[in-house]
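Below is a slice of the complex: some chains, not all, each in place.
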Amino acid sequence: MIRAGIVGGTGYTGVELLRILALHQEVDVAVVTSRADAGVRVDAVYPSLRGYVDAVFTAPDVEALAACDVVFFATPNGTAMLMAEQLLARGVKVIDLSADFRLQDAKEWSQWYGMEHACPDLIGEAVYGLPEVNREGIKTARLIACPGCYPTSVQLGFLPLLEQGLIDADHLIADVKSGVSGAGRKAELATLMSECGESFKAYAVPGHRHLPEIRQGLHAATGKPVGLTFVPHLTPMIRGIHATLYGRLQADVQDLQALYEQRYRNEVFVDVLPNGAHADTRSVRGSNRCQIAIHQPQGGNTVVVLSVIDNLVKGASGQAVQNMNLMFGLEEDLGLRTVALYP
Amino acid sequence: MIRAGIVGGTGYTGVELLRILALHQEVDVAVVTSRADAGVRVDAVYPSLRGYVDAVFTAPDVEALAACDVVFFATPNGTAMLMAEQLLARGVKVIDLSADFRLQDAKEWSQWYGMEHACPDLIGEAVYGLPEVNREGIKTARLIACPGCYPTSVQLGFLPLLEQGLIDADHLIADVKSGVSGAGRKAELATLMSECGESFKAYAVPGHRHLPEIRQGLHAATGKPVGLTFVPHLTPMIRGIHATLYGRLQADVQDLQALYEQRYRNEVFVDVLPNGAHADTRSVRGSNRCQIAIHQPQGGNTVVVLSVIDNLVKGASGQAVQNMNLMFGLEEDLGLRTVALYP
């Protein structure tokens, strides 16, 4: 059994890790930390876990975590970078669900995240945990930077086109809609149901932290810097991300549908929908799947890609477990074979 | 492997059966019928099932169903009673999720359901599929009448009090709130999101079909006819039932909490919450669990029981699979060990 630790077990990505790992046959969750709830039973905070998780929140403690085989950071940005080095030195694998190791450029990271990076030397070692791109690197990595939720949906949607150089990479548009759980489990006005229910809005149009992360990934795919307009929106639902992606075709493409099917034919968690379909976030809710549909409206030269994920699963905790499976030589979908909850 | 058939696979209880059975290690879904969608792949209608269900809807056909070990009826009322006899005669076990065999009195059934019963002789043989009451009968039954969603939540909430004769059975009140999926997957004005979203209402206050079913179950528990006021409400959410139950204590009760814990201590799917807790439908969403909390407000003689289930799981398809497990000698929770989807 793999001994796992979770730092920051009270946020939504933390409790989602617990939901998944509680039923994972090769994992034993040994430590779950929470500064605020130290000493409290996990299932007292989350009654859904009664009978499945028999643990008590503890204050974060390197010694206890060092006894684990793997530690997940489900923490706010800026925490993992303070503890990762110590854990790695003790032979613990680290999977960071926060943004601390996502950007390869420490200076750019500082600009977007508003703080100095605490261990810039580790950035180079971190593997960006998008298995559909970096599977081999993940298998041997000690430190994984789990992709953000928006970046997962946007990259999986754009990759086949960019890898083949089929669209104008200077003028990409990603219009993305997220459920409110993406904002995390923090007491904030903006995500009160009275504020965000029955309403829809864009936010952070001048610049969102996931912009440089997406650009970095798309740059890698296409081999040159990309021009991207990224507009995130807050949607009155709890789970789900729907990316609507626009690119201008610059080559004569025979069959976009076949291109996508070919690119993802061996991917257990990327599902290319049939020709003409529309993706729907409900069909991936609670699952680790990304579903993608491709359109070329009115036969024009604009391609429209629809890419949906559950932000807490493929966009966070499920993808983290997928990475863990790869790192420990397990089947990639172990513990992740679930059907979306519909309706 | 158990060969299972599902009649009426396009409704919410049908697709929920598919979600559960697709991952059930002892079951192979051999037949899924749908008159309207015959010839269509199941996963074309439900993209959430892509990769998990490799079946095509067929028109209902007794021969094909007779080759199954068990057939689930996830049909509107009035269908199972037309086919059950033939299937039983062919050695097929039948689990009916509709109301056809729930009432022991055929005449009362006709009054509430507005049609003659097609096979009143079978009613006596049908076992009411509430395992927490009828476990032994279920194990040997050929024909199961799965309880309704409201009746499941109300009976599990009231049973400990009534079995011990602790409350006045003449004046029970069940104020119950259901998510809209309880109304089924039918194109109807009343359950359009524009009609039932952001709104709350009671309905069928003069009399709801689940009233006689609940009365019958409570009668059996307490040994005499009960007086029950049952008010169902439509709640702007998709899944979940919350029963708020009121009874007047007629005896000096030492410890209601202990009473409930004792009654359900061996029940894998009934979870008595700690003293002082409030039940929340989110904590059972997608799971087969009933969570119960007991209160005695202001120390008065009115007991308030809060009982929550997911109407499509413990209130329908999950309970049906729980019954199937019992009928086939499997572990009662096989295929049903899932954690609720929170948030």
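A and B label the chains in the order they appear, each numbered from 1.
Everything that follows uses one rule, which is that contacts are C-beta pairs under 8 Å (C-beta built on N, C-alpha and C of every residue); 3 or more make two chains touch, one makes a residue touch a chain.
Please read these numbers as outputs of a predicted model, since none were measured by experiment.
A.B. asks: One sequence, 2 chains in place: how many copies belong to the entire complex?
C.D. replies: Of the complex's copies, 2 are shown; altogether there are 4.
The criterion applied here is as follows: only the chains that are shown with their structure count from here on.
A.B. asks: Calculate how many whole Å lie between the centre of chain A and the centre of chain B, each centre taken as the average of the chain's C-alpha atoms.
C.D. replies: Chain centroid spacing, chain A to chain B, equals 36 Å.
A.B. asks: Name, in rising order, each residue of chain B that touches chain A in their complex.
C.D. replies: 12, 15, 19, 22-23, 44, 46-52, 181, 185, 197-198, 238-239, 271, 273-274, 277, 279-280, 282-287, 291, 337-343
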